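For this view, one protein chain was removed and the others were kept in their places.
Per-chain numbering from 1; labels A, B and C assigned in written order.
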Amino acid sequence: MTRERMVNAAMLLILIAFPLWAWAADEPFMITLATKAVILALAGVGLNIALGLGGMISLGHAAFFGIGGYAMGVLASHAQNFDPILEGPFLIEGTNSMPIIWLTAIIASGLAALAIGAISIRTTGAYFIMITLAFGQMLFFFAISWPAYGGEDGLSIWVRNEFPGLNTLDPIQFYAIAFTILCAVLILTARLAKSPFGLALNAARQTEIRVETVGISPYKLRLIAFTISGMITGLAGALFADLNRFVSPTMLSWQTSGEIMIFVILGGVARLFGPVVGAVLFILLEHLLGGISDYWHIYLGALLLVIVLFARGGIIGVLAGREAKHG
Amino acid sequence: MTLKSLAIAGAIAALGSAAWAEDVRIGMITTLSGGGAGLGIDVRDGFMLAIEQSGAENVEVIIEDDERAPEVAVRLSDEMIQADDVDIMTGIIWSNLAMAVVPSATAQGVFYISPNAGPSQLAGRGCHPLYFNVAWQNDALHEAAGAYANSAGYGNSFILAPNYPAGQDALTGYKRTYGGDLAGELFTDLGQTDYASEIAQIRASGADSVFFFLPGGMGIAFVKQYADSGVDLPLVGPAFSFDQGILQAVGADALGIVNTSQWNRDIDNATNAAFVESFVAAYDRLPSLYASQGFDAANLILSALESAHPDDEDAFRAALAAAEFDSTRGDFAFGSNQHPVQDIYVRRVIQEGDIFTNEIIGTALEDHGDVYAAECSY
Amino acid sequence: MADPILETHGISKAFGALHASKDISIDLVPGEIHALIGPNGAGKSTLIQQIAGALKPDAGRVILDGEDVTALNTVARAQRGLGRTFQISALAMEDTVLENAMLGAIGASGKPFHFFRRALDQAEARAVAEQALEQVGLTENMATRTFELSHGQRRQLEVAVALTLSPKAFIMDEPMAGLGFEGSKNLTGFLDTLRHTAPILLVEHDMDAVFALADRISVLVYGEVIATGSVEEVRNDPAVRTAYLGEEA
Partner (left out) sequence: MTFILFAEQVLNGLQLGVMLFLMAAGLTLVFGVMGLINLAHGSLFMVGAFAAAAVAGATGSFLLALAAALAAAAAAGAIVEVVVIRRLYNRDHLDQVLATFALILIFSEGTRFIFGSFPLFLDTPDWLSGPVTLPGGIQYPIYRLALIVVGLVVALGLYLLITRTRLGIQIRAGENDREMIAALGVDISKLYTIVFALGAALAGLAGALVGAIQSVEVGMGEPILILAFVVIVIGGIGSIRGALVGAILVGLTDTLGGLLLPSFFRTFMEASAASAVGSGLASMSIYILMAVVLMLRPTGLFGAKA
């Protein structure tokens, strides 16, 4: 077992043991915190496919996170008010069933990623960063000024949505749902990285012209990767909205994009568990530093600087050394 | 676990009543950092001033910073309800944060006393027995501005607000009471800082007055640019852009502007005089609208605690609804939807020495409630 | 002579005032090595890029196996059977040797969009990749990461990746560059047999290799082909002697 695998296994163990402890000790808020970490990790895992495997520095992933959140908000608010979304040619009702909401979130954010990616991936380098940022801002302003779904105020859902056979309002059960999804996506991501597609995508990041000369279109590879990446981040957005029972344009802001990117970097780019370790650490910092000072963002900023400047490869890089990255 | 100011002082025995023996925990989530932190700081300071003055020993206040982010507010409220087991919550400044926190807090059986935000959803169909607003329903000051415009004889107003729900509500509120024509109606970007384009349109519109709702830095920018533009139509707005905290940054450009408020430091009653004096003594600055709201919110809670503990939901609710406390505003009562019924005043910005402040020049609306009360049924 | 696999018809390309390609028509027939030589700046790279699809000619056509591919990009030309190696290795340095070869095999299979099967478990593609590595003598190094390879081994891997495509024609840009005497000799021997798999358009500075391998030589000077013919014909061409060999000597 490589050291990276040991770090990963330890992380998984913590993610199982900590909530169980909190459950036994009757600390529901600790479970809520863990749930938040797991969901943000999922968003980071999504981004990591574009960022780590595909080398696409997207500063606009908040768009997909927010679309996922709004998929939940729109469907659930219509269900809550017994007010169909569309009566027109055929009836579309709102729903409070999590699986349907997830599916909608995945499809909606996937379509958005496909459209944004189709334009953005024509550009490279700094232009790509900026154009993804700009698309994110476009959606952000749209959400703010679109009155039908709360605009700046956002949408509040009184109760959490339902999952067949589970009581989602019980923190540990909702945690179980989020954790299961994270594990499933991690397995899929690991397989994706090893697949023919992953191999080609990874090669396109290193040497675009080689991939072209073996008859594979890097544009197509990246567009698909960007879309998958957006879908996963969108799913995370739906879960995040359900955790908070609330969705607002803040989820679409560029600071959110920056934060998702921070999870990935804190943990380690292109490492399977990088975003997981990063998100857990971020939540921990937010919780602990927030208690020390009103000005905790200064410390967060300083820590981030140190990691970027001196600990390349993130926390996992530090723990596991610079051995096998994509293996 | 995060920033916790614990305030425990004095003995309840002094008040001669011990209807409750257990401790009461109040969770305050408010904005203490980033843009708009000044408002939260004022609410907190006003609130804590009242708690300290009461000498209440068994009241514990847990204060946390929401960074003006709904997600943070939700996390804090989860923490307060699930981990800290608070009985009462308060403190939120912004409507969008209130919408994120209040419905789920009240659904979990916690009282929420709003010291500032009063979104229409919570006053109407979304009203809740455990939710009280001690400041105003969001529309109130705008409706007062419309009433003032009528009495001032304005017949052709140009109105503008940021393009977000509170902005849209502001224009609706103004139009609800205003009887004249509209020379123009504009939505600006939220957070916009340059209003040259809007001012040009005002200039070209042939209006006789301008109503605007631009809270925080937006208002500062607008007023300064407006003064510089040479357009000299009278401005009317709600108090938010002309309150104590912000007025010094606007400066002389704000002099003479008329704004509407349910409070001012020159309201003539003993409670208010004592509040202003003790606030200045404690914090070395003049209190703002928000400080008075925080002060009133704390006194409302304290007055209800005298007769019941929040664990006895019905009794505590009845005690709150009675509103038997001395408000800095003078007369104060709750309407059927547990929102204030109160006078709204017309103020004008003046200069006293180096300090810019307001004086009351009239009353826009008396015993004013809100239109959403009719939609509220428990 | 058999029908040519690869032809250019009157290719021209100008960058501003600089005419990098002037009305170039060359071809490549089955079983041959056609060497393209010329001094630095003669326009060899520009020509190769136009044939491979990285640059669009201002005028003229590129024909691959009877099909006009002028309007197609690099990807489409690769899919139609153009195998290319680069002067400066274009390999995925973080990946293993086998993974690089697999990339070619996967590209050739036309099925790169499989998401959940392990790439290395794709039996058919793996066989192709392993065979190509064996052909160039890298079987021992399959699990090595590419950045650990020697310069010569990287050149071999370049050729192996091109081999996995089973191309109809090879374009090789200075495959001998940086190889020692021994390395050049080995590669020369290998290319000598490779020409029967598919013809090779060879750009090379190593004149010993060119004279040993080439069936035909085209000489490019200032963007123009000044001579095409067998080794002997080109050696004796007066224009070549003055314009090219004269300068080099």
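Please note the rule applied: a contact is a pair of C-beta atoms (placed from the backbone, for glycine too) under 8 Å apart; a residue touches a chain by one contact, two chains touch by 3 or more.
Here the structure is a predicted model, which is why all the values come from computation and not from measurement.
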Visible contact partners (per top-of-document touch definition) of the missing chain: A, B
Option from B:Gln108, B:Ser197 or B:Ser377 whose C-beta touches the chain left out: B:Ser197
Options A:Leu12, A:Met130, A:Ala176 or A:Leu319, residue touching the unrepresented chain: A:Met130
Sole contact to the chain not displayed, among A:Met11, A:Ile57, A:Ile100 or A:Val159: A:Ile57
Given A:Phe29, A:Phe197 or A:Trp254, the one touching the chain that is not displayed: A:Trp254
For chain A, residues in touch with the removed chain: 51, 57, 59, 119, 122-127, 129-131, 133-135, 137-138, 141-142, 145-147, 254, 258, 261-262, 265, 269, 295, 297-298, 300-302, 304-305, 308-309, 312
Contacts of chain B with the absent chain, listed as residue ranges: 32-35, 37-38, 41, 163, 168, 171, 182, 185-189, 191, 193-194, 196-198, 200-201, 203-204, 216-218, 220-221, 224-225, 228-230, 245-246, 248-253
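The rule is simple: only the chains that are shown with their structure count from here on.
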Distance-to-centre winner among chains (Cα means, whole assembly as reference): A
Greatest separation from chain A - chain, by CA centre: C
Approximate Å spacing (C-alpha centroids) for the pair chain B, chain C: 75
Chain centre separation in whole Å, for chain B relative to chain A (CA means): 36
Junction residues of chain C, two or more chains touched: none
Touching two or more other chains - residue numbers and ranges from chain B: none
Partner chain C, residues of chain A touching it in the complex: 188, 191-192, 194-200, 202-203, 206-207, 209-217, 220-221, 224, 325-326
Chain A-facing residues of chain C, complex: 52, 54, 73-76, 78-79, 82-84, 86, 90-95, 99-100, 102-104, 106-108, 110-120, 122, 125, 161-162, 164-165
Interfacial residue positions of chain B with respect to chain A in the complex: 1-4, 32-33, 65, 69-71, 74-75, 78-79, 82-83, 95-96, 99-100, 103-104, 107, 119, 163-166, 168, 187, 189-190
